[in-house]
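With one protein chain withheld, the remaining protein chains of the complex are depicted in position.
Here is chain A:
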Amino acid sequence: MTVTEDAATLTPQSPEKEVGKARRRKEDARLITGRTTWTDNMVLPGMLHMSVVRSHVAHGKITNVDVSAALEAPGVVAVLTGRDLADEQGSIPCAWPVTADMVNPGHPSIAVEEVNHVGEAVAVIIARSRDAAADAIELVDVDYDLLPPVLDMEQAVGGEADLCHDHIDSNTAYHFVFDAGEAGTGADTEQAFADADVVVSRRFVNQRLIPAFMEPRSVVVQPQGENFTMWSATQIPHVLRVMLAMVTGIPEHKLRVVAPDVGGGFGGKLQVNPEEVLALLIARRLGKPVKWTETRSESLMTAHHGRDQIQYIDIASDREGNVKGLRCRILADMGAYLRLITPGVPALGAFMFPGIYKFPAYRFECDGIFTNKVPTDAYRGAGRPEATFAVERIMDELAVELGMDPLELRRRNWIRAEEFPFTTVAGLEYDSGDYDAATQQALDLIGYDELREEQRRRRESGDPVQLGIGFSTFTEMCGLAPSRVLGSLSYGAGGWEAASIRMLPTGKVEVVTGSTPHGQGHETAWSQLVADQLGVPFEDVEVLHGDTAVSPRGMDTYGSRSLVVGGTAVVKAADKVIAKARKVAAHLLEANEDDLDFSGGKFTVRGTPGTALSIQEIALAVFAAHDYPEDVEPSIDADATFDPVNFSFPHGTHICAMEVDTDTGFVKIRKYACVDDVGTIVNPLIVEGQVHGGLAQGIAQALYEEAVYDADGNLTTGTFVDYLVPSAADLPHFDTGNTVHVAPGNPIGAKGVGEAGCIASTPAVVNAALDAVRHLGVQDIRMPLTPERVWRAVHQGGDGGDRAAAPTNAQAVDSAGAPGTSSQGGDL
């Protein structure tokens, strides 16, 4: 399985290397002309439409579901409740029991007896048209006995807390601990804090976000006798197929899952969705194709959310600014249920809180908490943005406490270039990099000295618009993941990736990848890799993906793993193709294999000019199969599976210059510069695009986005009117650059880029805003930095306050007796 021991550097075979070229994307042709295959485009003969009746209460017992009126509605074919599906629906799977005693309350796709968050399915309508299915939703009457909703994590772990699930003992799903002293990777943390000159403690709120992919989720299921084909807007067709087989009992080999064109995911489509299970069960029951496509409001309310941690962070240091210890206690909101990797997200972050710094001691504790909200799960960065935010914020707080320049404090403590590979206090081996070089380049890019000078001028003149500069010198963990490491963390699967290369008779090449793209440009980048390896034209390569019948093995796309793991599998498969072709070439050229050179797609006999046979000619020769060696098969096709031995660790320095209007609280990014080291760059256009997109989402966490629930558990940011996905006018121009330190763990040398911008940018932006107003006594501002919060922090003190509002569902208050959580409101 692990084939890295003989990993050579990527060898360019053609005269002009494809790797490193800003190739325009192959994918674009269909996307810019509207010739796309989004799941919702699909229409099948006899297809029925599914809509979902959803709970409008956060917590309650279902006492009655009356579907009689809906059944009489025009076009309605069937109406099913949880009771109708209880015996066959199983539980939405959770693949990551992070501790041996983790409590999983079970996750029905449709509620049977109890609802645990607003938006949970309580009935489904099947109708002849989309409109008929939507119209009948309001004809279903559901009665509830209301229960008090659990919404605030700090209250949920308190003494007299109401329970989110009454069949389990507490609101705590698990208690996960990593202690470097106990693990043997660091010193005793308590002793380190006892001995320290300076200890700084902070409570940070890493707010709940919504992935908000642009294409709403959609699923179509076609039954064919005992076989089923599902098309779904998913990141994970392979994982989904296995999980659906386990959940529904439909044999895996009778199930085919296809991810056609998929419009973004960002972790939000890394899920086994209740609606996917329901569409499959109903297609089986009715024997007809079934389609479900969500509305945007449905998506925001019921697709999984991300982040949502309260972080208590302590840092210890001596007076000179040498860090001595880091202690993190995290409350992580699971929401009402555990979905695919809900509990694993904070655990994945556990190893990244030390960042790039040489902490001698480290302790991490995390409680996964149930609340009556939609479950959280992967969102771009998944655990690492939370960790990076905490460490980059607390480093600034320590710098303020010590009266040191924040960059000087970082420089004093970060791993130096000559110390790689470096084993951290969390036990990870960072592979390569140069934090000094990236930082210097970023300082030059942003024009640091001029900005500091302007900041000084504005301070001195008492300008109402103050300027701040914020840093984030980050690293992250990519290339998910070494299977053995995942096993040691109790994850339910491996982290390998598969690829096949099929050499067609005309010399064209089909590359099958198990890594399923949804906007990342795999078709282009994989073509570049294969063109270099096989010496064939870029245009002669077709990349196939996203269909379990075409690409039978795969682990799909998340965790910045595609190029690092999936791309390496492609390179390994190409190596095997060349090895097989070599035998045929030796036979046809009547030469010894050892005397053959392979370059630019051609085999030549060393010392015999004029002899040449291209790999594309060999493809035709083995298709005809008239003349090939006795001891080989007539094919040069090959498969490979790659399992990395380590993660890869991109790093970089992000600098934000921020204007804060102290009169209005309005913040504006004046300049943003970042230098990222993502190892070898296969396509600079795609890499830069990934950085831009990540920056947009990371900045949006700092400035714009927050999923807010009211005191009844209603999502008050349930549309794009209220949940502020930034527009072009809300974001600045980004100045980006790169340093390149090749990743030693894979032959491409790539480290992964999909999440870097999102992980790095959030603390840089918040640190910049605070740097602008520190001298006014501001110590923290809660994200997102809305003008109201900034104004309150500047003029009233505190961190700007909570946005959760008073109850909006009067019925919940009146008839539930005592929901008991009204204290959450009223901060503003």
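In the analysis below, a contact is a pair of C-beta atoms (placed from the backbone, for glycine too) under 8 Å apart; a residue touches a chain by one contact, two chains touch by 3 or more; residues count from 1.
The rule is short, and it goes like this: contacts and distances are computed from a predicted model.
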Complex minus one chain; that chain's UniProt name from "Carbohydrate ABC transporter membrane protein 2 (CUT1 family)", "Ligase-associated DNA damage response exonuclease", "Carbon-monoxide dehydrogenase small subunit" or "SapC family protein" is "Carbon-monoxide dehydrogenase small subunit"
Which of A:A156, A:A180 or A:A696 touches the missing chain? It is A:A696
Listed in rising order, the chain A residues that touch the chain left out are 22, 24-25, 27-36, 38, 40-41, 130-131, 212-216, 261-264, 266, 295-297, 518-521, 684-686, 688-689, 692-697, 719-721, 725, 727-731, 733-734, 757
